[in-house]
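Worksheet for the structure shown next.
A single protein chain has been omitted; all remaining protein chains appear in their positions.
Each chain gets a letter, A and B, in the order it is written, and its residues are counted from 1.
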Amino acid sequence: MTHRKSLLAVLATATLASAGIGHAQEKPPVKIGFVTELTGAWSFFGTSCVAGLKMAEKTLNPPGKRKIEFVIADDQTSPAQAVAASRSLDVQDKVLALSGPTSSDTGLAVYGYAEQNKVPFVVPVAAFPQLTKPGTRYTFRLEPDAVGWGYAISKFVEKQKPGGKIAMIYSDYALMRAITAGIKYQAPRSGLKIVADIAFPQGSNDATVQAAQILAATPDFVMVSGAGGFDNTITNQLLDLGIKPEQIIHPFGITTQVMNWGKRSVGSYYGTFFDSNLDSLTPEGKTFVEEFTAQYDRPPSYGENFCYVTANVIREVIDANPEAADDREKFRDAMSALKTKEKTSGIPIEFDKNGARMEYMYFLQMKEVTAKTYKAKQAFYIEWDPEVIPVYTLVK
Amino acid sequence: MLEIEDLTVRYGPFLAVDHLAMSVGEGEIVGVVGPNGAGKSSIVKAIGGLVAPKSGRLTFDGTDLQSVPTHKRIELGISIVPEGRGLFPRMSVEENLVIAGDPLSDSKRTLRNIERCYVMFPILKERRWQAAGTLSGGQQQMVAVSMGLMSDPRLLILDEPSLGLAPIVIGEIGKALKLLGAEGLTVALFEQNAKLTCNVAERIYILASGAVRHHDRAEDLLNNPEILDHLM
Partner (left out) sequence: MSDANLIIFLSTISTGLILGSIFALVAVGVTIVYGSIWMPNAANGQFFVLAALLGWTMTVSWGIHPAIAAILVIGVSVPLSYGLEYILVRRFYDVPNRNISYFVLSLGITQILTGIFAATYGRWSDQFQLPPLVSGITFIGPLPVANNRLMVLALALSILAALFALLRYHRYGRAIRAVFQNRDAAALRGVNVKASYSLSFALGNAVIFAGGILFALAYSFDLTVAWTMSITAFAIMIIGGPGSVLGAVIVGMVFGFTQAAVSTVASPTIAAFSYLGAMLLILLFKPSGLFAR
């Protein structure tokens, strides 16, 4: 916080207090249920998200504004648990809205509950397209959908190497299937050729042979996306066999992943929606990166950012529509009509009739990896309408 | 050497050995004969520590056996060749002998004892690398007796060594036992085959239903076969 800002805050508080206008504080806080992955397979993402949320909470409730309180519940990365937690937050805590899931599986579970019970649901980080399928009314999603990422990857390759050849090697999870469905749809339309398409079942541990097959297919770019630790195995085995880092595109990269790919991956590309190395960071975005890095010893990436932004979006909607703080329908309408920008990067936020966001994606190239941080450079940026490709029919 | 007093062994409601007393003296060859189910194997198991007696006292050279864990009894000098021969069927003949010599903790003595077994049963030397379980019944019994001898015991106890063997092989086993007795080894032979036992042993206990029915010198029994016929 700059000196001027804090001075303003003090002044504002003093004015409010002396004028005796304390009635805003008398109203009970607005509760938001935050169902996320604190344990289980996806907990590395859920805990990052909560870290981003906590950063937002530091400045979320200045004096004089209606207090917003996040009630955090662990869904153990289990859809059943996510529904149970949603119900408890809805019925017992009487939250205004739900938020929190960072995995598509738990996200879809909460989606079902929210749509059925008319609870507004703000999805911070979950990319499966069906979260905003046509007819969706109460769900709003900040993260672009994964089929769209496939579209963006094809566009990126088209720009880097017109008529290029793409190989795909990935774990057979819903998220990766959505990404590759987008690539398969868009690649021929972008004049690209898919020369290899290798999917691994859950629990795979070796990719040497497949790396050799990829090498034999002589692609210009390789899209690599393994689940969990297997991502590193695939990446390293490709590099071992002589695929160059500059040929590798990871569809998404968060800080820990980039650090895991490490020095030998310098030169490779990854997709993202927010990164500490973006050129377009706002002053608040820079502060967010600095304070987060100071506290957690690593820079934040898009997971933390989406959760940080989620808190701020809710604040903004309630500030602009005080009556939405106690009425779910009004909150939903206000979300639907929202036109704003991410405070951290200035990217516009607005939702279409299904709650899908006007989409965008960055591609960064890794430049340097040190003990606690890394440097990357923006290589490509693209924005598109969510339905530029038939996302909801490509993946069911 | 071995004193058994008032031994009772029960398996649930079934009384296998009933207040039995017997003894084996140093240098003796003692036979214990009785029909199937007379309690012979239960006595052997009690001596070996494989079953816990319900009551009674077992002493070996004055040591109370019940205070000695099963695996330590061989170190006292008691070696038991159990019913069914107690081989390790998937190991070679030689490995069976090596294991049986392990309680000595002396590889030189083990090697010497193996050679001694091969002298006694030359066929085993030919078959030394064959898995013990693939040998004929007679050869398996030779391995079993050899194993019993590997630990240089002072008392060798054999349970039903003649079971399932051809008469000619039984004769050979009998000869070997007599030879061992002549060398000063104490032997207790638990057998259904009264003829073999009387040929080998000096003193005979006749068992029925877990108790001693008759006790006599082997010569006397051989001279009065009607006693044997009557008791068995």
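Following the convention adopted for this analysis, a residue touches a chain if its C-beta (ideal position, glycine included) is under 8 Å from a C-beta of that chain, and two chains touch if they have at least 3 such contacts.
The structure displayed is predicted, hence computed values, not measured ones.
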May I ask which residue of A:T39, A:N321 or A:T373 touches the chain that does not appear here? A:T39
From the list A:N260, A:T287, A:N321 or A:T340, which touches the chain that is not on show? A:N260
Which residues does chain B use to touch the chain missing from this display? 48-50, 69-72, 74-75, 79-80, 82, 86-91, 95, 98-100, 102-103, 147, 151
Take the complete complex as the reference. Which residues in chain A touch the chain that isn't displayed? 39-41, 43-44, 46-47, 76, 172, 198-206, 208-213, 215-216, 227-233, 236, 240-242, 256-257, 259-260
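To be clear about the criterion, only the chains that are shown with their structure count from here on.
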Length of the line joining the C-alpha centres of chain A and chain B, rounded to whole Å: 79
